[in-house]
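Shown here: the complex without one of its protein chains, the others still in place.
== subunit A ==
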Amino acid sequence: MLKIRNLESGYGKIRVLKRISMHVDPGEIVTIIGANGAGKTTLLATIAGLVKATSGEMIFRGQELAATAAERIPALGCVMVPEGRQVFATLTVEENLILGGHVLQQREGSRAVSENLEHQYQLFPILRDRKQQLAGTLSGGEQQMLAMARALMSKPSLVMMDEPSTGLAPLIVREIFQVIVRLRDEGNTVLLVEQNAKAALGIADRGYVLETGKIILQGPAEDLLANNDVQRAYLGREKIEGEE
């Protein structure tokens, strides 16, 4: 579905991503884990077109994303849930969702938007209760759900999520991750960037480990979970030698 080869990008003269190659297949959850500043967010922002790639290729369903303007990428079926929610704070919850359905509206008409709106309310019942409220007045967890629902309103084939667990209480994080699993079970494809490596690898099918802009490890999620380097660096288990 998404194939990235030798991707490089950055801000101005600063090169953040160095020769990244990776792929995402339909129907799987792929996670990218790594420390702060490893380039995870830059990678997603580059795929979404917010940051311009300096070299390499990103083929999404046969289309070269690097040559596509950021606002045209959602119409191809690739949407991003940005870090820190970024809801339209001064608009109501329902307006946020309708705006998320903007590309669906252009592709399939208003009927499809209202049907999908109903579907999102079923997936996130809390949003139905709050639909006339201004999005900025929601709690952090509710805003995260709104941001996810807004992205799903476009019926994307690939959803990219940037740090959905940031700043949320553990219980809410669990709920969000359950929703991500449900999305996969419904046939969606998810590319998940997380600092919370344990939770992310717990639900993912495959994972990539990013360090200072390079992919240093990749494989099935359970292999990465069991990997000693990953455990030491990202799962906070220093003294596990001798266990098991």
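Basically, a contact is a pair of C-beta atoms (placed from the backbone, for glycine too) under 8 Å apart; a residue touches a chain by one contact, two chains touch by 3 or more; residues count from 1.
The definition used in the following text is that contacts and distances are computed from a predicted model.
Note on the omitted subunit: UniProt lists it as "Branched-chain amino acid ABC transporter permease", one of the names in "Sarcosine oxidase subunit alpha family protein", "Cytochrome bc1 complex Rieske iron-sulfur subunit", "Carrier domain-containing protein" or "Branched-chain amino acid ABC transporter permease".
Only one residue in the set A:Pro74, A:Gly141 or A:Gly207 touches the chain that does not appear here, and it is A:Pro74. Touching the missing chain, out of A:His102, A:Arg128, A:Lys198 or A:Lys214, is residue A:His102. Of A:Ser9, A:Thr46, A:Asn116 or A:Ser154, it is A:Ser154 that touches the chain left out of the display.
Looking at subunit A, the residues touching the absent chain are 48-50, 70-75, 79-80, 82, 86-91, 95, 98-100, 102-103, 105, 134, 136, 150-151, 154.
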